[in-house]
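The block that comes next holds chain A.
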Amino acid sequence: MLFTRGGLKKIMLAMGLLAAFQLTPPAQAQEWSQIEQKARGQTVYWNAWGGDEAINAYIRWVGERVAEDYGVTVEHVKLADTADAVRKVVAEKSAGRNDGGSVDLIWINGENFKAMKDQALLHGPITDTLPNYALIDTKANPAVELDFTIPTEGLESPWGQAKLVFIYDSAVLQDPPKTMIALQAYALAHPGRVTYPAPPQFLGTTFLKQALYEVVETPDALLQPAGDNFESVTAPLWAYLDKIHPALWREGRDYPDGDDALIRLLDEGAVDFALSFHPGRASSAITQGLLPDTARTFVLDGGTIGNTHYVAVPYNAAHKEGAMVLANFLLSPEAQAQKQDPDIWGDMTVLTMDKLAPEGRALFDALPRGIATLSPAKLGPTLPEPHPSWMTQIENKWLERYGS
Partner candidate 1 sequence: MAVDVIPSKAGARAGRQGLGIRCAPPLTLLIFLGPVAAGLIGTLLPAFGYLPALGGDQLSLDPWRALARYPGVETAALRSLMTGLIATGLSVALVLYFIAAFHGTAWFQWARTVLAPLLSIPHAAMAMGLAFLLAPSGWIVRLISPWATGFDRPPDLALAPDPYGWSLVLALVIKEVPFLFLMTMGALGQVPAQKSMQIAQSLGYDRATGWLKTVLPQLYGQIRLPIFAVLAFSVSVVDVALILTVTPSPTLGVLILRWANDPDLSQNFVAAAGACIQCLLVLLAIAIWVMGERFISWLGLAWIRKGNRRAPHGVKQLTLTGMSLAAGLGIAGLMGLVIWSFAKRWRFPDSLPSVWSLDNWGRGFARVAEPLATTLWVGLAAAGVALILVILCLEAEQRTGRRPTHRALWLLYLPLIVPQIAFLFGAQILMVVVGIDGHWAGLIWAHLLFVLPYIFLSLSDPYRALDSRYARTAACLGASPWRVFRQVKMPMLLRPILIAFAVGFAVSVGEYLPTVFAGAGRLTTLTTEAVALAGGGDRRLIGTLVVLQSILPLILFAIAAAAPFLIRRAAFTGKKRL
Partner candidate 2 sequence: MTVPEGLTLNQVSLSIGGNSLFAPLSLYVPPGQVTTIMGASGSGKSTLLSAICGTLDPAFTLKGAIGLKGRDITGLPPHTRRAGILFQDDLLFPHLSVADNLAFGLPVGLDRRERQDRIRAALVDAGLEDFGARNPATLSGGQRARIACLRALLADPDALLLDEPFSKLDSQLRDRFRQFVFDHASAQKLPVLLVTHDPEDAEKAKGTTIHLTL
């Protein structure tokens, strides 16, 4: 026998170190290889919204790949609402379970992230540990480190980007309205054909933000926390909504639940526009038989709101290493390209193409673009999310004015 068992292990470790050496500083590499070792054999409970079968299927694929390459088993804990996972971590903290927690990784952003960050319920910073995080040029794309204007501080790892798009049926409508004001005019001319989900549903909140950006006099104020200026800044929004509401679907007495519901209403012909945060959504809905193949996507002239979604590890996660390996795999060109494939999910990548090796870039170049998906150039500028303090107040005021 040439090597003892221990000797072989040392040599393999050294080879692994050597290979990693060329890419990253040794301390991080060593740490990462230890994480990978610890992760092997772990089962990661990934709490992720489970309402979209295309996404669920993608997550299943991720699970298979991570099991193959890293020996990590992924259990997709399908949430109806991400807040469920937050509540669980809170419940565990209140029960004194500070380790061995049942949530290992959460698909998260916005208010849920803010809630967990504020209560110190997150493990990390983690992003500097993830080797693939280097594939994001955070200088060129600072938005990935600002989650609804809240600095992520490395506590969550970017996974994908969303951008508000509008969907219409080109067989019904030739020239869709390209501004929120034009949409208001369309609604008044065609009562009952326009609607949006009720806040605090995020797509509904985004619709309000989109209108806010267009009608507000000083858009820059929205990036700072709301203060005494709330009434004066938002007054044009309420004027806009007061005018459009009587002309909404069901005269504004009912609202769809989200983009699935909007797509169903569009397909039935009950409304003329659907909203989605996924630029590829119209194409995938056509493939799934949920929309006619005449459905198309458009964006507004001044740009639409976009944001980043992330994964984060709770402070008490039982399988932190497995969760980190999973988070790192999610940032690999392979996983990101697969995710951006419109036939699979169609979610925009967070990676910076310039940072990728040619093979990695080729994966993205080879992606088909569905017939109803806009090219990156036509997707237009991305507007940043306003500071959350605006939306909390706007949601409350909306509920008071139009809620019941």
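Basis for inclusion: all candidates are chains of the complex that A comes from, given by their letters.
We take it that a contact is a pair of C-beta atoms (placed from the backbone, for glycine too) under 8 Å apart; a residue touches a chain by one contact, two chains touch by 3 or more; residues count from 1.
Predicted model, so just to flag it, every value in this text is computed and none were measured.
Asks: Would you mind flagging which of 1 or 2 touches chain A in the complex?
Replies: The candidate that touches chain A in this complex is 1.
Asks: Spell out the residues on chain A that touch candidate 1 in their complex, using ranges where they run on.
Replies: 45, 47, 50-51, 53, 56-57, 75, 77-88, 90-97, 102, 110-112, 115, 119, 191-192, 198, 200, 249-251, 253-258, 260-265, 267-270, 288-290, 292, 392, 399-400, 402-404
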